[in-house]
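One chain of protein is taken out of this complex; the other chains stay put.
What follows is chain A.
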Amino acid sequence: MSDAAAQKQKRPALGQFGTVLWDVASRPSGAIGLALVLGHIILALISPWLVSYDFRSMDSSLILEGPSAEHWLGSDHLGRDILSRVLQGGRVALLVTGIATPIALLWGGVTGVLLGLIGGRADEVAMRIVDAFLSIPGVLPLLVLVTIFGTGNEVMIPTLAFFYGIPVIRVIRAATHDVVARDFVLAARARGHSRLSIVWRELLPNVRDAMMVEGAMRWSWMLLAFSSLSFLGFGVSPPTPDWGLMISDARAYMPLAPWGVLAPVIALSSLIIGINLTADALAKAMGIDRARKAVV
């Protein structure tokens, strides 16, 4: 038996998903990435009980104060506690993107699989439309929609989900094409399985990998776009804190109070780096899983 197979047997039964997750966590990049992402999620969940200051409360005695025992990350130009605002900003960013990413994956994935299966003229036309969308710089259409419909979460989530679902279509359609051409699909057809059962049992398990990696990538892009919008002043409206908005506000005071910029920048980039590292490790784990062969 091969080394890998032997090792696999020693492991407790984790199921396929568990095995992949285990593989991700056992790579250095995956471990760091997962720790960063999980850290952010946990902080966002428990932050209401962590901070002792209201993120809205202003204190004129505290304008642009440096880090201190009371205010660990200092305070901003309106005398608000930066730590509280960074933590609250994380909650908003994770909430919006955390809902929008699954929606983007779902609609992009379903469309992609359908196009991959249908093929022919409809597929051609749809893909040219996708191409057209992809050729527009990302933030522009977001800006237009947000300007028209406002900046509430109920606008941000569907907007982000729609635009970030489009590249998913392309990736999932390509993955579907690859799988459909393979003999196990032909074998299932020859046995006489129904179309739905072929899609469900033969196709989806093989598209799932691409979907997971794609999801992680889209999530990080979406976070960046969300913060960019706020940075440009089109995102969430003050006083709700957001990392992009905080960076934009604090930028003017950077020589006086660099912590005001650094804190949200570090928060945003650590989350994005974490997601990207996880996505990388995930791709590797699944890529290797796919190519892993027993020594003959």
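Note that in this section a contact is a pair of C-beta atoms (placed from the backbone, for glycine too) under 8 Å apart; a residue touches a chain by one contact, two chains touch by 3 or more; residues count from 1.
The rule we apply is simple: contacts and distances are computed from a predicted model.
When the unshown chain is looked up in UniProt, the name that turns up among "Fe-S cluster assembly protein SufD", "Nitrogen fixation protein FixG", "Glutathione import ATP-binding protein GsiA" or "NADH-quinone oxidoreductase subunit N" is "Glutathione import ATP-binding protein GsiA".
For the chain left out of this panel, the touching residue among A:L45, A:L186 or A:A252 is A:L186.
The omitted chain makes contact with just one of the residues A:N153, A:N206 or A:S270: A:N206.
Within the entire complex, the positions of chain A that touch the omitted partner chain are 1-5, 7-8, 13, 16, 182-184, 186-193, 201-202, 205-206, 208, 289-296.
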